[in-house]
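Have a look at this one.
Apart from one protein chain that is not included, each protein chain of the complex appears where it belongs.
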Amino acid sequence: MKKCRIVFSGSGGQGVITAAIILAEAAVLYENLNAVQSQDYGAAARGGSSRADVIISDSEIIYPKVIEPNVLVCLTQEAYNKFYPIIRPGGLLITDTRFVKIQRKADAHQVELPMYRTVMDDIGKPIVFNICMLGALIALTELVRPESIMKVLEIRIPSGFLKMNRKALNLGIGLGKQFAG
Amino acid sequence: MGVKDYIRERFFPHLWCPGCGHGIVLNNLIRAVENLGLDKSEIVMVSGIGCSARICGYVDFHSLHTIHGRALAFATGIKISRPELNVIVAMGDGDAVAIGGNHFIHAARRNIDVTAIVMNNRIYGMTGGQFSPMSGYGIKASTAPYSNIDPAFDLAKLALGAGATFVARTTTYHVKQITDILEKAIPHKGFSVVEILTQCPTEFGRRNNMANPADMMEFFKNHTVPVGSKAKKKNPDLIERGIFVQKEMPEYCSEYDKIVEDAMKGQQS
Partner (left out) sequence: MNKKIKFAQGNEVCAEAALYAGLDFFAGYPITPSTEIAEHLSIMLPRKGGKFIQMEDEISSMCAIIGASLTGHKVMTATSGPGFSLKQEALGYAIMAEIPCVVVNVQRGGPSTGIPTHGSQGDINQARWGVHGDHSIIALTASNHQDVFLMTVEAFNLAETYRTPVILLLDEGVAHLRERFIVPEKGEIPLLTRLKTSVKEGVDYHPYLPREDGRLPMSDFGGTHRYNVTGLYHDMWGFPTTKPTIVHRLIHHLVHKIEHNVDRIARFKEYYMEDAECILISYGFSARAALHLVKNRRARGERLGLLELQTLWPFPSHVVREKCVDARYVVVVEMNMGQVLQSVKLSVEQPEKVFLANRIDGVAITPTNIKNILQVIRGKGV
């Protein structure tokens, strides 16, 4: 596979860093791939801007930061405004319809998805917004299999919450598939 | 065993000035250890920096002469890693509650099973007579040439407030009381603080009209009263001596042992 460089961006508390970790961990532990994850954050744990980088590859990853992502996820307007110029020409840009209004067209395949609204309508808990986003991302990119994400979740979260997370992941996959291919 | 079995004669004579009270503390510490029948190899003596700190070189225990103010922090590491050892910490007044004040209150708060002996001569002796947080208002010192305007701590109250479970005070005049108190403080399971007023004729007495060591001991005799005596109510300037508190509370190392037990259980399941 080609090296895939992903930037997740949003605000602290949305779970962008957690989503990035889950994706990278799934790639390493259950897909036999190489992955690195790093983040850029400020002093505030919640509400501040947050960015997480992931690189997934089948070969060695030496430099771990992402400079020009192939895939960019923006979950706030602020994140979109700040990061859309760094996307690689022809890359994939995923935004949430509730939080981001696309202002200018970046040279990218732009996918606007109602992820937040779907999670709130079908589950009613914003906590799994990030898992829904991961579902959409893997449906659009086929970077890792949904089972691999679930295996990571099984270890990371209490069993009582697994069902809700699986549902969120599937909702995301459903949204992503409408735009895939 | 005789007293000489507890000291390292090779390193004598000691460096304390003639008339200094620290030797009296050393003498009574050894008596207390002997009366308690403790094995020398089960005792670690830790000290900081200053005249008081030299006490640990003279005793034939495991001895750690550390850096200024941090003796309790080193002692904490020793005690937690080997809880079966008796850890005795000797500090001066500046050592314990100026530069080491933070470690003092936190050792008390944890109630770690360490005996802290504060040899309080109300002055920085080794550096030449500067005032300490125990000197008190109106005292003259090499850095308070006009008169000291810093109020003093009440060390016993400080220790109590911070959570020490054994707190006592005595003086080098009351030698038998030193031994008695140390005999209770050392086996006490928890953080014990023993403040011993000790004379520094060279740096404190000389500047404060008490150049003669006997005058200073006379002062300890006349200006202290047993805890709870009526005389203190009439004259609040009198200093109380004796045991202020002696109570059982959860001790830090024992509590940590429970954590280890829990963590190991969690591991098996």
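Lettered A and B in written order, each chain numbered from 1.
One rule holds in what follows: a residue touches a chain if its C-beta (ideal position, glycine included) is under 8 Å from a C-beta of that chain, and two chains touch if they have at least 3 such contacts.
Note that the structure is a prediction, hence the values are computed from the model and not measured.
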Contacting the left-out chain in the complete assembly, out of A:Leu29, A:Ile102 or A:Met164: A:Leu29
Go through chain A and note every residue touching the omitted chain. 21, 24-25, 28-29, 34-39, 41-43, 61-65, 67
Would you write out the residues of chain B that touch the absent chain, in ascending order? 8, 10-11, 40-42, 44, 46, 56-57, 60-67, 70, 72-82, 84-85, 102-103, 106, 256, 259-260, 262-264, 266-267
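In the analysis below, only the chains that are shown with their structure count from here on.
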If you average the CA atoms of chain A and of chain B, how far apart do the two points sit, in angstrom? 60
